[in-house]
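All protein chains of the complex are present and in place, except for one that has been dropped.
For chain A:
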Amino acid sequence: MLDVEAFSIYIMICVLAPLLGAFTLLFLFVFEKRIDLLEKQKREITLERELQTALYTQLNHEIQPHFFFNTLNSILGLARLDRKAELIHAIESLSKMLKFKYKTNSPYITIEDELAYIQYYLDIQKTRFRDRLHYEVSMDSDSAHAITIPFLIQTLVENAFKHSFEKHVGKAILRIGVTKNQQHVKVTVWNNSHQESDQNSHEGGLGLDNLSKRLKLFFPDSKTSIELNKGFDGTTVLATFPFINQSETQKGETTK
């Protein structure tokens, strides 16, 4: 049988327990938003840092003299041949591409905008590769306003050029597909390079690692992945991340 001391302790626990419960609730009400804000800020800072690294890497990787001079030479060729319409289009694409690249500082971008940027890039590449290059870009209407990290698809497309098309002769076929599957967006970049390519090289690996890290930071509570598959008919990179509509993000930001 319980003695009086034990009974007193029992009663003390019974009396104090709801006080503890009420304090916990109060604490949550007062500090929950602050903790959320701190977590969000921390994530944003890390994301910003990663974006800066990505931008730096992008600039280092892309605006290489190699790409730039080849593009300028192609443009010069168009000028010499007096193909004015194509010349204007090429210069316009180069200008828009550079503008986009230097202006992007938001942690996210819509698929639609990212694909518009890629279109400039592909237009420029088309002036270089001419009939050798065939590309298809497909996107289902649901995913147009889905948000993603900037330069996600661009990095995958550039890898295809850098590690496959620029190193091998023959037709250069590129397919970019964006689909919404339940609550996830799947981005597929396929190229027809089936020979031993060096996509696993240090640079390519770094690019994919960086993308994978940035996706995880941007979608911290959901499943994201970047998969590289080499098949007999070509090489595919599949990026998967959760579907979030741009309007939801804007609404969230306005509310905050």
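Here, contacts are C-beta pairs under 8 Å (C-beta built on N, C-alpha and C of every residue); 3 or more make two chains touch, one makes a residue touch a chain; residues count from 1.
We take it that contacts and distances are computed from a predicted model.
Going by its UniProt record, the hidden chain of the complex is named "Transporter" among "Transporter", "Succinate dehydrogenase subunit C", "DsbE family thiol:disulfide interchange protein" or "Na+/H+ antiporter subunit D". Between the chain not shown and the residues A:S8, A:S106 or A:S138, the one that touches is A:S8. For the chain left out of this panel, the touching residue among A:L20, A:L38 or A:I88 is A:L20. For chain A, the residues in touch with the chain missing from this view are 1-2, 4, 7-8, 10-11, 13-15, 17-22, 24-25, 28-29, 32-33, 36, 183, 220-221.
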